[in-house]
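Can you keep this structure in mind? I'll have questions shortly.
The other protein chains are all here in position, but one chain of the complex has been omitted.
Going by the order they are written in, the chains are A and B; count residues from 1 in each one.
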Amino acid sequence: MIPAGGILVVSAVLFVTGVIGVMIRRSALVIFMSIELMLNAANLLFVGMARLLGTMDGQLFAFFVMTVAAAEAAVGLAIIIALFRRRRTTDVDQVNLLKW
Amino acid sequence: MLSLLWLIPVLPALGFIVNGLLGPRLPKWVVSAVACGSVLLAFLLSAGCVLELADMPEAQRHVVVSLGDWIAPLHLSWSFLLDPLSSLMILVVTGVGLLIHIYSIGYMWEEEGYWRYFAYLNLFMSMMLTLVLGSSLPLLFVGWEGVGLCSYLLIGFFYWKTDCADAGRKAFIVNRIGDASFITGMMIAFVTFGGTFDIAEILARAPDVARTSPGTVVAIALLMFGGACGKSAQIPLYVWLPDAMAGPTPVSALIHAATMVTAGVYMVCRMSPLYVLAPGALATVAIVGAATALMAAVIAMAQDDIKKVLAYSTISQLGYMFLAAGVGAFSAAIFHLTTHAFFKALLFLGSGAVIHALHGEQDMTKMGGLRKALPRTFWVFFFGWIAISGVPFTSGFFSKDEILYRAFVANPGLWLAGFVGAIMTAIYMTRLMGLTFFGASRVAPDKAHHIHEAPPTMMFALVVLAVLALLGGFMGMPEAWFGVSPLEHWLEPSLAAPPSALHPRGMEPPAGPETLLMILSSLAALGGIGVGYYLWVTRPELPGRIASSLPGLFRFVKGKLYVDEVYEALILEPYEALCRLMSRFDSVVVDGVVNGMGTAFETSGHVLKLFHSGYVRNYAVFYLAGAAAVVWYLVM
Partner (left out) sequence: MQNAVVIPPIDWSLLGPLVWLLAGAVAVTLLAVGPRPWRHYTGYAALLALAGPAVATLRLWGGSAAALTPPTTMSGMIQMDRFALCFHFIFLATAALTMLLSIPSLSERHGDSAEYYALVLFATSGMLLMSATTNLLVLFLGLEILSLPLYILVGFTRWQDRSLEASMKYFLLGAFSTGFTIYGMALMYGATGTLDLSRMAATGPSPILMLGFGLTLVGFLFKIAAFPFHYWLPDVYQGAPTSVTAFMIAGTKAAAFAAILRIVTAPVFWDGPLTLEWTRLLTALSALTMTAGNAVALVQNNLKRMLAYSSIAHAGYLLIAVVARSTDGVSSVVFYLAAYLLMNIGAFAVVMVVDRSRGGEGEGDFIASYQGLGRRHPALAAAMTVFMLSLTGVPLTGGFVGKFYIFRAAIDSNMYGLAVVGLLNSVVAAAYYLNVVLNMYMKEPVSEPPKVATPALLGLGITLSVAGVLYLGIFPARLLEIARNLLL
């Protein structure tokens, strides 16, 4: 049996890694990958908790998160590609027309 | 059709919206059609509703049509009330209003801002009808303020002339004083009558309240009468009305003679069951009315501006209406309101035709002899003249006579004031006729050769009003002759019976004094006309000599008894001083705080704006900081 604390810690580490990735990386693609890491941290937590609690809901949720993440990836990559076509960059720090 | 009652005020409002929004792009004939058409529809609908009301049994003639809630916590709704009183009012307002709309087509055709004029006029109609039909005090007050607003807008219609703008402002300030009084009365009524604004409920509860706290009822009645003094130009708040003549003449006819200024009379009659419970207030109304009737008639004698004469005459006639209400003869007040609407609208529109013909000349000393140049105008004006003077069997004769008779029953002193006023009315109106239409022409030569009769649209309205002014009195024929007056009978369910002390039926014999007084009134009218004719037509040099032999008195009257000046010294000067003081306080302390706050906000805006750097990663950092703070707060 995996202890609840262990699940929490691992998933939290994963989540924070993702968050830090979003903060420090400049490529839109890598930022998006970091976000996927955050989603997976949540998935891990769901599955682990489902296991601990002995209910199915958490595992179900994880499936839905994966599906949504796939859809999000499709949309996100399309947007990033469209941006790259026009600006020739995926560096989010150079995308700065709208401000103030 | 009664269920469509709410449409009556809404129709002119639609006209206002169409003309107000699309006016500048529409051709003039469309603007006219929309404006007149909406009022025509309102008139037809009113007529239909009134006919339906007349078919109902007498006891049920009290129809309330509700559009829905307005302010639910106060139990206020958009409800309109049709009863005999408001039915007569909507017919007068839409009928006379329609004629004046039609007249305005010709009168305003050449003016700048034609569409704006009709938009305002339609808005006015809508508000006036709301005032008349509103079944609760706040709704009545919405109309009350709305007509005031339109009145200022239209007085200042030629806003590029400074006196117009000033007149608009004066009307605004004086009316504010009255409104403050009215609102106070309304609020006290709300509290006193158990938290209701509904007129019918207030009136139903009034007897009980009057028994327990008679003083409060008197206070409410007086405060509301204060509002009426402002709107209906009574002493001491009448000073705005003569200046209001700066507006276009049809506006003077509609707003400042036929409808809006009678709102105060209407309000007192509407609240009549409350007033009869407050004898002190009722007496005040009568005395103020009689004094105003007399004083305004005196001032009117010495005015040279044709519209000013008519303005003071309006104030005087409104005084008669209040006199009637004050002696408990509410139906006589409404009767005179109606006939006055006919003949005074006629006189104003007729004077408008004269002014139109003379290209804006309003000074009667520069008129004269127009009878030949403008025969048709002269004849319609003639009927207005005999009606207001009270020549027997004209509309003004019946209504004024009814008032004088009832005043006599109440108090012969009041009757005497009214009687003298009636003689003077005949004199100053004859003076007006003499200076304008009779004698030799004093018209400036450059204007003399293109004097022309009014266009057909204007003439149409004049003729209809002339007929009404002549024959309109037969709807309220005196009891002495026919036993019962149809108008009084119709209005009876809406109005309170006069207090027993003032009731003529208690007097014996009833027919005697009424016939006698009627003969006296006829003599007064004819005598006044005779004197006026002798002075200003037969011997036109005589008034000048009389005036120069009494220079002080003449100047005093001509200067409108210097009331404006007295107000200036007594009220305006200290008020302005106070204002200056307040404004200094305002500019230093209040502005300091307000501006400080504004500046603080703006500066922080400029600073906070910088956080919106446009960098998505910055936003993520703020987000993370926020999330961390939220979580920290919740968990710790």
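The rule is simple: a contact is a pair of C-beta atoms (placed from the backbone, for glycine too) under 8 Å apart; a residue touches a chain by one contact, two chains touch by 3 or more.
These numbers come from a predicted model, not from an experiment.
**Q** From the touch rule at the top of the page, work out which displayed chains the omitted chain touches.
**A** Spelled out, the missing chain touches these shown chains: A, B.
**Q** Which parts of subunit B are in contact with the chain that was left out?
**A** Counting only subunit B, the missing chain is touched by 20-25, 67-70, 72, 78, 597-598, 601-602, 604-606, 608-609, 611-612, 614, 616, 618-620, 622-623, 625-627, 630-631, 633-635.
**Q** I need the residue numbers on subunit A that touch the omitted chain, in ascending order.
**A** Looking at subunit A, the ones touching the missing chain are residues 4, 8, 11, 15, 18-19, 22, 28, 31-32, 35, 38-39, 41-42, 45-46, 49, 52-53, 55, 57-58, 60-61, 64-65, 68, 71-72, 75-76, 78-80, 82-83, 86-87, 92, 95-99.
Convention: only the chains that are shown with their structure count from here on.
**Q** Give, as an integer number of Å, the spacing between the C-alpha centres of subunit B and subunit A.
**A** Averaging C-alpha atoms per chain gives centres 73 Å apart.
**Q** Help me check something: in the complex, which residues belonging to subunit A touch subunit B?
**A** 19, 22-23, 26, 31, 92-93, 95-100
**Q** Under the stated contact criterion, what part of subunit B meets subunit A in this complex?
**A** 609-610, 612-617, 620-621, 624
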